[in-house]
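Worksheet: the structure to be examined is printed underneath.
One protein chain is absent from this view; the other protein chains keep their places.
Order as written gives the chain letters A and B; numbering starts at 1 within each chain.
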């Protein structure tokens, strides 16, 4: 029985670390269109730092709901391409995700979205007419044709493999309150130099007078960039629901000289 | 009465300073497609220098006519996001523009295009079912859904707000001839290192023997790059109608060590 709630919208998103300098992404789109000429393909990002699977997962889990249900999200950050690592298909809130089994999808588990995960079987892949698979570019040779078949409604997720539970969760912790303190870390830095953490706005809301600290600095919490003076450091809950450190009309990353992994703490102001 | 000449083409262009490194642009497209699945979305540029609203306006005013009438052009370079700054909808030559009220659209005023400008009212935004607006990402939460409704023909510009005249013009001067001289400046630098000025080819055409100067250098005026020898500095009227300084098969910006704001002068050669 191939039951599924998935109703394809015809939209396919792409998240990779391929960059846009080389034709890798374009070639994936060629293979998608070869199987589904009407596909609406959207680049989510291709500038994930090389092989940073968890960072890709972070962004995808915080972005996918901007798309209509029925969207197929393809995420290829895949240092293990061509080895025995599995390829996963996960169903989450009416969306489908395709990603290598390397921790990328763990971001959906910590958000409590209860993804229904399957590993693609060789038989299922072959049954879609997928042949001549290279050892180094599964984005083109497997992910693209499978995504096109799913987006076309010609293949149901259940046909790809059995449900499984022992897939890789990676490192996707969401800090919780411990002794009046939330200790998180910078998980990504955006183009503006904003330091984006894994501390959820919802967790922070439980504090009456939250004080944000990075290293020895106390950072004032504002609602938006324009509420601080140009050049001033501020913290805010960003549009993706997590705590972010920014410099108004500047770069927090440059001004602080800090990067991924830096500890950020929020605690109740007591005195 | 919601009369408008605007007949949507279904095409939406995007101009931002979001870059393509993060999923910001992809997320905007998700929201556009969620409201208008058939939208044809084109990236004009996302690499405007952070918060350079006027540079975004310069390029948009010089590019929009490449698209068919009925196109909705969304420009989000928006350091004031979440503050009291208005969002404008302008109708120009059968196209629609959506942009913050921060000087970006002034480029259309100096080109004599007489944009019909409205500020979006909170009531109009709410009437489109736009809820849960973040303080920091109006591109996703307001610009995208409004653009989709306009491009779908489900919302007329007049429904968004009343015509107004006191919107921000910014700094978008077009030099005019003064005592036999045109004094302009470098307003942007393209990927090839070409220095692009605000001096219009049409203004230059009024000089019989125009001589181009940048600093102490006199720069020969040519028709195209290939008319100079590789490595030589040249000036030309570029495909966007303005004076540009280039190095044939090289970078003028690097060779001259000059950037935005540098004065460029054209004067009548007299002796």
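Rule of thumb we're sticking to: a contact is a pair of C-beta atoms (placed from the backbone, for glycine too) under 8 Å apart; a residue touches a chain by one contact, two chains touch by 3 or more.
Treat the numbers as computed from the prediction; the structure is a model and nothing was measured.
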Check each of A:26, A:180 or A:259 against the chain that is not shown and name the one that touches it. A:26
In the full complex, which residues of chain A touch the absent chain? 18-31, 33-34, 37, 50-51, 79-83, 85, 134-137, 140-141
When the complex is taken as a whole, what residues of chain B touch the one chain not shown? 9-11, 13, 15, 20, 40, 42-47, 59-60, 63, 66-68, 71, 188, 190-192, 223-227, 236, 238-239, 248-249
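By our rule, only the chains that are shown with their structure count from here on.
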Gap in Å, rounded to a whole number, between the CA centres of chain B and chain A: 32
